[in-house]
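For reference, the structure I am asking about is given below.
Excluded from the complex is one protein chain; the other protein chains are retained at their positions.
By letter and in written order, the chains are A and B; residue numbering begins at 1 in each of them.
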Amino acid sequence: MDMPVNQKAPLNGVLRRGQYTEEQLAALHRRMSAAALRRRRIKTSVLVALNVVVALFILFPLLYAVSVSLMTGSELFTMDMNLIPSAPTLENYLRAWAQVPLLRFILNSFLVAGCITLGQILTCSLAAFAFSFLNFKGKNVLFMLVMATMMVPGEATIISNYLTVSQLGILDTYLVLILPSLTSAMGIFLFRQFYMTFPISLYESAKLDGCGNLRFIVRILLPLTKSAIGAMSVYTFINAWNMYMWPLLVTGSQEMRTVQIGISMLDNTDAQSITLMMAGVVSVIIPSMIIFVVGQKQLIRGMFSGAVKG
Amino acid sequence: MNQLRQRLAEVSPYCYLIPCFAVFGMFLFYPFFKTIYLSLFLTDKLGKAKIFVGLKNYSDLLTSESFYNSILVTLIFVVIVVFGSMLLGLATAVLCSKTFPGIRAFSTAYALPMAIASSGAAMIFKVILNPTIGVFNKLTGLDINWISDPRYALICVAVLTAWLNSGINFLYFSAGLGNIDESIYERASVDGASGVQKFFRLTLPGLSPIIFYTLVVNIIQAFQSFGQVKILTQGGPGESTNLIVYSIYRDAFFNYKFGSAAAQSVILFLIIMALTLVMFKVEKKGVKY
Partner (left out) sequence: MAEIVLKNISKIYDKGQRAVSDFSLHIHDGEFIVFVGPSGCGKSTTLRMIAGLEEISEGELWIGDELCNYAEPGERDLSMVFQNYALYPQMSVYDNMAFSLSVRKVPKDQIARRVDKAAEMLDIKHLLNRRPGQLSGGQKQRVAIGSAIMREPRAFLMDEPLSNLDAKLRAHMRVELAALHQKLGATMIYVTHDQTEAMTLADRIVVMKEGRIQQVASPAELYSRPTNLFVAGFIGSPAMNFVRGTVEEGEQNIVFRSRNGLCLPLTFDQAAGLWPRCKGREVVLGIRPEDILPTQAVNRVLGRMDGRLTACEGLGHETILHLETADGEFAARVKERTGARAGDAASLWVDMEKAHFFDGETEQNLFYQWSDCE
């Protein structure tokens, strides 16, 4: 198979049709598809590598906290670079839980966050129902009012709220932790957006069948809103769990402390205490992280289905 | 009987609004006005308004160096936080825009900071930034006492806050990226645009509505940062991290000057309102399609 020199395939792979041999073509195909495969693999690997680096960077504080919480105090206090404990121990956790009533704190936070979540779901869905299915005077004005509350920063009200509750004498109770957070403008907005996607005929046909409003809400509406409720629950629970300023102001006794305040009791730069402190922090972060990871899909779907706007 | 029924029907919609407006009324509307009211008084230790001083609290603030320091510090803080967290959120969202093996795990990781409490995160950062045994100094070989150095304390608190906010920004930007129609990228490929050109001429403009929304949310949130300051620096060293929120807290609960604290709250509220209005005006002029 003699090939004249001037008919050799050019290196960049651009062949002229009719001026090639079968072998040249096959060889070119092999070479180019291998190159394309290689390029794709490299692209993916680079992407993955970049992601690994960035993810490590973002997760670093958490990973470091876990690592320190598993170290002994003496191991921490060296000049060497030690990121990973050489002999991981759960000793810090045991001591942290013993030194500070963490169990009580966690129970408190669970109770408070749970009640807040339930309360918000109730008040927000009722309000959203009224805003989307019913017609009444001043509906738009009232809704604008609700939305306006999102613009008011916490600082504008926190002092007065403190004074109010202290005058009511309910400081240092579960009630004072739960009450102010029993509703949220964002929740109302979320539920309303969701309800607006239902056809009005859903409500009208129920009314024609003689179904009262409350029954409609409980029997028909709520079961259909599962995903919005799921999303809101995750978001509200995590935020309630992470509350810091309000519990700091209104609770003082050990029994009533929530987790975030509670672990700050471990705040100490003393050698032994740092590992203890990290153990406490990790213990408190874990529930919120678990709820987040589990409810992540729900949360994202609920918050961003059509709610993203400019 | 019918009249009663009719009355009931007219009134019943409002009944569904009672629970939420009760809470709003008691813990949002009332205290909002009460704050304004308090700001016009000097108070006793229990917070009862005692002496009417009109706008004196405000004039005192506006002539106090400490207050201007707070405002300056807060503005610098907000700029660093918003810039940093949005950049980080954008970067992570872009990294997760095309699928690859394991993308689910990475998405979870990037969004995770939103589940972390500011106080817990602050305690972790305290250890990381510890001058002697903190891993940061060990890694970089520097020997700076970060949190106790008035030059760097604010940056530390800002970085911490940026990290905390990057999670929610990742979610916003991911949603924004997902809203961009795939086919315009295909068309751009056929038109001959490079990856870089596609990013700057298609992706970023496509994100502009969500960028604006995220900016507003981030700014409002940055102004309300408290836990980190309380745990890391308590407003110091030397007032270099005395953000307005912390200053309000200190004035009210350590100095018992509720009136002055209330006045600061009002000023802070006005600043945020002004910023938001300016941004809406700018948005109206810009993004329009």
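Definition applied: a residue touches a chain if its C-beta (ideal position, glycine included) is under 8 Å from a C-beta of that chain, and two chains touch if they have at least 3 such contacts.
Treat the numbers as computed from the prediction; the structure is a model and nothing was measured.
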item: Chain not shown: contacting residue from B:10, B:44 or B:181; value: B:181
item: Given B:202, B:219 or B:279, the one touching the chain that is not displayed; value: B:202
item: Full-complex contact with the absent chain, from A:32, A:50 or A:107; value: A:32
item: Interface with the unshown chain - residue positions in chain A; value: 13-18, 25, 28-29, 32-33, 35-36
item: In chain B, positions touching the absent partner; value: 181, 183-184, 186-194, 197, 201-202, 205-206, 208, 287-289
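FYI, only the chains that are shown with their structure count from here on.
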item: Chain A and chain B: spacing of chain centres that average the CA atoms, whole Å; value: 16
item: Complex contacts: residues of chain A adjacent to chain B; value: 44, 47-48, 50-51, 54-55, 58-59, 61-62, 64-65, 68, 76-81, 83, 122-124, 126-127, 129-130, 134-136, 139, 142, 146, 149, 151-164, 166, 179-180, 182-183, 188, 213, 238, 241-242, 244-245, 248-249, 260-261, 263-264, 266-267, 269, 274, 277-278, 281, 284-285, 288-289, 291-293, 296, 300, 303-304, 308-310
item: Chain B - residues contacting chain A, complex; value: 10, 12-14, 16-17, 19-21, 23-24, 26-28, 30-32, 34-35, 38, 46-47, 88, 91-92, 95-96, 98, 100-103, 106, 108-121, 123-128, 130, 132-133, 135, 138-139, 163, 166, 171-172, 175-176, 179, 208-210, 212-213, 220, 223-224, 226-227, 230-231, 244-245, 248-249, 252-253, 258, 261-262, 264-266, 268-269, 272-273, 276, 283, 287
